[in-house]
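Worksheet: the structure to be examined is printed underneath.
The full complex has more chains than appear here; those shown keep their coordinates.
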Amino acid sequence: MIRPSGRAADELRQIRITRNYTKHAEGSVLVEFGETKVICTASVESGVPRFLKGQGQGWLTAEYGMLPRATGSRNQREASRGKQGGRTLEIQRLIGRSLRAALDMGKLGENTIYIDCDVIQADGGTRTASITGAMVALLDALKLLKKRGALKGEPLKQMVAAVSVGIFQGVPVLDLDYPEDSAAETDLNVVMTSAGGFIEIQGTAEGAPFQPEELTAMLELARQGLQQLFELQQAALQDAV
Amino acid sequence: MIRPSGRAADELRQIRITRNYTKHAEGSVLVEFGETKVICTASVESGVPRFLKGQGQGWLTAEYGMLPRATGSRNQREASRGKQGGRTLEIQRLIGRSLRAALDMGKLGENTIYIDCDVIQADGGTRTASITGAMVALLDALKLLKKRGALKGEPLKQMVAAVSVGIFQGVPVLDLDYPEDSAAETDLNVVMTSAGGFIEIQGTAEGAPFQPEELTAMLELARQGLQQLFELQQAALQDAV
């Protein structure tokens, strides 16, 4: 089996994490997983949603979007359709849950962090790139809150990152791009902490069902890929910007 | 650890699958997983959505809803809010993917099957009950299509069922009810074929991340529970109705 990109089965695409990509947000990252490019911003507002008022804790919520021509053929703009599609809602709920798992809300103070992940170019794996990049934007926003003295302790519990794995032409592969994704028999998104615990796993058989041993192989690939992603996050965070 | 219901860790709730529950649909099932009760109907319409026209194959799509007072406190009716929430869309997409995996669309002819899963009483596990019950309603609809000579072969590829597993007070348990679900550290929904392949797995750490060995234990519990569910589906299908 040769991957369309020529990558080894356990090889990530070229990953780039560019901080301070836009200037207004408290955290702003351009994350690139190969040709997949997502702008991830973390915006801070003081106050929390009504259901949390007066509990002395913070909140994080996420939204996801795609520019209409981020993809090979143009998609109708969700703002003009008048609603977000099911895929969009599913992804933004996943991003929100994943990043909330990184935080101790009690330490965040009564602040809300809005994560916005906007795909400007799609080539597979937009949700996993979003989580991985937004984690870095989130840390930049936390730094700012720390400087302002708006926190009640260290809210960061653990780093979180995500990667996709799948079965392509019968072989488990890491970090699927679009040509693989659209032909894969199985697609599995894995969100992990840097300590190796699972936050989310979402696996779907696109064609034939997948077997327990395939699941095991895919999870191992994901674990290896995620270790590299955690290192890339750290490297990005050490850049002077 | 004692489960709130007193069940053993690997014990399903009482499952009931009642066919022909309402009279108009081609397939109509009331599925009960303990106190969780869902009406699942399969409706047949000739013709397919535009993106499939002229390809000589069929389609299946699913919708999910909850009566406003299916739950402990009343939820606003989605029809009056003017949109379906993210959770609803996520669940109905899961039901649709799961049941499409049961079918060979090329054998279905140019027919569309609408699956409607409406929760009349919720007590945890509504999505897994929906899939398990809708599978039976789907088979009744297929029988009718067969009688009408509207099929191009046997569209049923494999039986599909679903169950939830989780980590409750540190212990892997099968088929969580609401008191467990709302307190579980991890929640994992597993959709399988009767031959033991995975169609979907969706696991979420609600509190601490879960470990690979916990995942293995949960998947084994799910496998055992699903074997019983496949038997219960078969038993229901043998009932004269």
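All chains are identified by letter, namely A and B, in their written order; residue positions are counted from 1 within each chain.
The rule we apply is simple: a contact is a pair of C-beta atoms (placed from the backbone, for glycine too) under 8 Å apart; a residue touches a chain by one contact, two chains touch by 3 or more.
Note that the coordinates shown come from a computational prediction; the quantities given were computed from them, not determined experimentally.
Undergrad: If 2 of the identical subunits are displayed, how many subunits does the entire complex have according to this structure file?
TA: Of the complex's copies, 2 are shown; altogether there are 6.
Throughout what follows, only the chains that are shown with their structure count from here on.
Undergrad: Could you state the distance in Å from the CA-based centre of chain A to that of chain B?
TA: Each chain's C-alpha centroid was found; their separation is 28 Å.
Undergrad: Give every residue of chain B touching chain A within the complex, in rising order.
TA: Listed in rising order, the residues of chain B that touch chain A are 83, 85-87, 89-90, 92-93, 97, 101, 158, 192-193, 195-205, 208-212, 215, 219.
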